[in-house]
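Below are the structure tokens for one structure; questions will follow.
Note that this complex is displayed minus one protein chain, with the remaining chains in position.
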Amino acid sequence: MDFAPSARSQEYLQRLHAFIDRHVAPFDPVYRRENAELNAGADWRGWRVHPRIAELKALAREAGLWNLFLPDAELGAGLSLLEYAPLAEAMGRYEFCAEIFNCNAPDTGNMEVLYHYGSEPQKARWLRPLLDGAIRSVFCMTEPEVASSDATNMRAQIRIEGDEIVVDGRKWWSTGIGHPDARVAIFMGLTDADAAPHARHGMALVPLDAPGVRIERMLPTFGEYDPPYGHGEVSFDNVRLPLDHLIQGPGQGFAIAQGRLGPGRIHHCMRAIGAAERALELLIRRGAGREAFGQPILRLGGNLERVAQARMAIDQARLLTLYAAWKIERFGVKQAMSEISAIKVVAPNMLQEIVDQAIQIHGGAGVSHDTPLTGLFALARALRIADGPDEVHRAMVARVELAKYGIGGKRGAAA
Amino acid sequence: MDFAPSARSQEYLQRLHAFIDRHVAPFDPVYRRENAELNAGADWRGWRVHPRIAELKALAREAGLWNLFLPDAELGAGLSLLEYAPLAEAMGRYEFCAEIFNCNAPDTGNMEVLYHYGSEPQKARWLRPLLDGAIRSVFCMTEPEVASSDATNMRAQIRIEGDEIVVDGRKWWSTGIGHPDARVAIFMGLTDADAAPHARHGMALVPLDAPGVRIERMLPTFGEYDPPYGHGEVSFDNVRLPLDHLIQGPGQGFAIAQGRLGPGRIHHCMRAIGAAERALELLIRRGAGREAFGQPILRLGGNLERVAQARMAIDQARLLTLYAAWKIERFGVKQAMSEISAIKVVAPNMLQEIVDQAIQIHGGAGVSHDTPLTGLFALARALRIADGPDEVHRAMVARVELAKYGIGGKRGAAA
Amino acid sequence: MDFAPSARSQEYLQRLHAFIDRHVAPFDPVYRRENAELNAGADWRGWRVHPRIAELKALAREAGLWNLFLPDAELGAGLSLLEYAPLAEAMGRYEFCAEIFNCNAPDTGNMEVLYHYGSEPQKARWLRPLLDGAIRSVFCMTEPEVASSDATNMRAQIRIEGDEIVVDGRKWWSTGIGHPDARVAIFMGLTDADAAPHARHGMALVPLDAPGVRIERMLPTFGEYDPPYGHGEVSFDNVRLPLDHLIQGPGQGFAIAQGRLGPGRIHHCMRAIGAAERALELLIRRGAGREAFGQPILRLGGNLERVAQARMAIDQARLLTLYAAWKIERFGVKQAMSEISAIKVVAPNMLQEIVDQAIQIHGGAGVSHDTPLTGLFALARALRIADGPDEVHRAMVARVELAKYGIGGKRGAAA
Partner (left out) sequence: MDFAPSARSQEYLQRLHAFIDRHVAPFDPVYRRENAELNAGADWRGWRVHPRIAELKALAREAGLWNLFLPDAELGAGLSLLEYAPLAEAMGRYEFCAEIFNCNAPDTGNMEVLYHYGSEPQKARWLRPLLDGAIRSVFCMTEPEVASSDATNMRAQIRIEGDEIVVDGRKWWSTGIGHPDARVAIFMGLTDADAAPHARHGMALVPLDAPGVRIERMLPTFGEYDPPYGHGEVSFDNVRLPLDHLIQGPGQGFAIAQGRLGPGRIHHCMRAIGAAERALELLIRRGAGREAFGQPILRLGGNLERVAQARMAIDQARLLTLYAAWKIERFGVKQAMSEISAIKVVAPNMLQEIVDQAIQIHGGAGVSHDTPLTGLFALARALRIADGPDEVHRAMVARVELAKYGIGGKRGAAA
């Protein structure tokens, strides 16, 4: 047993921290203000990316801090999931930070899908420019009309008609679809509604300019539209595409999704942990810097206990996430289903709690845009729903637990 | 002991519910959508009130449902605080509802200040149009530069110079200042910084068009600007006004604030309870209407336990608030300090928790604007800070508790 | 709405407090020590009642503080449930206090059953000596072999054979059965297992010296046997009794139980609230009396916040209990099912939490017998199970809540 990151991971981490300290941290308040101004009062059609972002991306690439998430040593950094995890945490401190290093969701997950399951032509057309950070992509799974927590509720279709596929359905919470560089969606739909539950779905690559694709609206998260990324509600109205837009074959969607989710959740959770560290730092700095009743407010009431509880919660969430990453690497996603679900519950709830306390100690400033806290709160709150709500993941953990005693669990819900 | 509202209160409640069911509830989704469109993309200078609001106000006044909060039988409905409380709860279900009945904060509190402490000319100039719903007012207490939880931190000044006062300072979270009809602020500042802590402050009536008053910006709450009301940061740059703009005399500010706070908190908390009832209703309806894993999601996992806990929490918060109201009426604000602080902690925390669960059961819709839930969440979250953060109120409750044992408490903070 | 107890209730409360302050409070530490010595190392067969108890009972009766729980003005004090509630709270502060006033469970509930449902001979034989405090009784419902939270699981039988009944089954948690004066059990069993669920049970009066009744053992609660009361596991081996030992007729058991439970839960919960007040007092006194790091430990960390939260929780639980009592009186037990279940969850959980914190502030003394805290803890913990576990009561509250929306609930369990 050894809790030290590998030498390679530490070396990357050091360079990443140096880069962030020099280029990202001081830019953060500027970005938050200028990005809001740049995209204020504008319909998503007019969203623009802050010009400094492209510069920072170039700098990061130059510095060899690019595609760090990809275990492939040629296309990415060649870091294992466990080696990458601390880097993802570091990026999680700043909203726009992962993009600088081309490690932003959902592009990372989409690149992994293409990398593992894409055909060569699919890779050439989409993976290459994604790896270059030249375009952005979205992932279309959740649907507005049904409880998407139960995958068998999915209604969207990918009908195979001769050498074409017809993509049809309505999706929402398609994150990043408002970005000016968004070009392609990975779309999940039924290829055969009558097949076994895990063989019903397919995944298709849908260019966003294909006829029939229409962004109906952007959805706010607690009032925030997150420009220039956004979360779209998108209709796909019988979008016809050549058959080679299907990833692998029909019925493969569920397996691809499972493969995508494991590492993706590690990334998400590590970023949530980084965000929690930042919230705790803000809490402490504000609490130490303001006085009431003759003392820094940090020393009043139970505030120091909250600091301690936050530290314990963060450290535990981090260790659990690293352990899940290790289990994925050592035994595969299937053997780590319980741990993957566990961190999906633990990390966002922990983040929400700590951000809530950081808001409290900031008083009125905490609920405004004068700090990044409401943004972090919205992130945490949305994460408790996205990619399966807490309830579904608790049910998975319970199911694995009961199976140890030979007790068969019902699928999907702790009921 | 009797838990039934008075006959008069019940009679009003019945009529109020009928009015709300007929005019407000069906309009709510329309209002939320159209108000957002009306005031989207606009600077606060362009905010407008939805035209239906004025019509509804007229209807309510006609129906004798007007100024219900005011215990005076001629100017208001003549209901006691305890009689009014259930009406405030009923109004709390819809964001814009209290205004229909001219019972919206901060106007209610300001009208009470004018009613109890204003001179006749002050009443004629400001109370009359407020009672008519013709103008709106704001309350300027909290300051951006200091921890306002400790009133002794206040820096703003009301200097008396001959027959003039000079109002100087910066305030924020001045709610309602963006409203087109906002005309006057009640401003709290130091009239004598060297006096005893509770004799330092004064309150002045400051017309918002007085030279030197400047709205610096509007503050978002979790991304929401709450048009057409808004929460302003306002600078008062040596605003000169005749001495008769002072309410009562110098040094009276603290006493006036205390008198204002008791009933105001009852109002706030009862509205929060109404909001919680609505969140619980939304939770139940959504949970019963969506299926996953072969059951309504309401029946999955611990969801029904959450319904039960919510019911228990709401009922307890309501009873405590009513009890606090009763104690104010029976023994005066001073004897009810602990209870007033207690409900200020209990009600918003209860609301936040229930809204959080309602959001969860709505999935992605819950964090968007498709439901009123994020608005209710922001309300709850802000209430935990406004008018004294939870921590200050817990400290007050503890102080009163310790005093029962003759243990002297430190002022203001549980430390 | 009026939160003041009736004049009559206040008058009784005053006298009760005076009696407790004079006779009970100073005796409490003596009793706890001497009762432990008296009954230490002894099998339950040797348990004795501290001699001072009988003296105090005589004093209380003389003082007109006797059978206060009974709404009948001739046999008891003639106080309504709502008038009695504050008296029950006052008695809850000391473990042995209710017995002094002949208001101890389960005798109170059993007396109510006899009072409302007993025949004249049953009243003469059992109610009279119970009202005199001359004998004690037990209630035999829960069974060791099944989940008693679901009443349909009950296995014990009351077979009617000619003019006899045959009582057969095994019960446990029969509280008070170790008391030297325990003479009779109210036994619940199936009179017709095939009848409709609520018409299956009967209740019989079983003299504890009847052949076939055997106390198998006493059960400890967290290691405490609660001498001289005790909680017994009792076998009834085909106990033959004359038919007139049945209360009302066959099939009436469920209805009798329901009628018994409403007021009984008010009593239990009010006593729990009194116990919580005492725990909070102990917490404050100890916290103020010990120093660490240069301050009373009460002022360290979040301790004062805990005091405040405890005060809020106690006051809310009290108000909810009083409200439930009022609803029973005003609308009947059936209309108050949700509130009765709610307090059964709220009060013991609140007590457990506050006692836990009081223990914590006492350090090692808190887990020992040097304070009454572990006793109060065991009381709280057992109350969360007895008379229906939390889960069953939450399910009831949820069921009533859903019914408001026309959603049919499943019986008995939040699933």
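By letter and in written order, the chains are A, B and C; residue numbering begins at 1 in each of them.
By definition in this document, contacts are C-beta pairs under 8 Å (C-beta built on N, C-alpha and C of every residue); 3 or more make two chains touch, one makes a residue touch a chain.
In this text, all values refer to a predicted model and were calculated from it rather than measured experimentally.
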Open item on the list: For the chain not shown, which residue from B:263, B:301 or B:389 touches it across the whole complex?
Closed with: B:301
Open item on the list: Using the document's definition of touch, tell me which of C:5, C:133, C:189 or C:366 contacts the absent chain.
Closed with: C:366
Task: Hidden partner chain, touching residue among A:65, A:82, A:276 or A:386 - done: A:82
- [ ] Could you list which residues of chain C touch the chain missing from the display?
- [x] 41-42, 142, 144, 146-150, 153, 172-173, 219-224, 290-293, 295, 297, 299-303, 356, 359-360, 363-370, 374, 377-378, 381-382, 384-386, 389-391, 394-395, 410-415
Open item on the list: Counting contacts across the full complex, list the positions on chain B that touch the omitted chain.
Closed with: 301-302, 304-305, 415
TODO: Tell me where the left-out chain touches chain A, residue by residue.
DONE: 1-6, 9, 82, 280-281, 284-285, 288, 298-299, 302, 304-305, 307-309, 311-312, 315-317, 319-320, 322-323, 326-327, 330, 338-339, 342, 345-346, 391, 393-398, 401-402, 405, 407, 410, 414-415
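One rule holds for everything that comes next: only the chains that are shown with their structure count from here on.
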- [ ] Since chain B and chain C are copies that touch, just let me know if over half of their interface numbering is common to both, same, or not, different.
- [x] same
Task: chain A on chain C, rotation in degrees - Cα superposition, rounded to nearest 5 - done: 180
Task: Mean-CA-position distance for chain B and chain A (Å) - done: 37
- [ ] Find the geometric centre of each of chain A and chain C from their Cα atoms only, then give the gap between the two centres in Å, rounded to an integer.
- [x] 53
Task: Multi-partner residues of chain C (at least 2 other chains) - done: 302, 304-305, 415
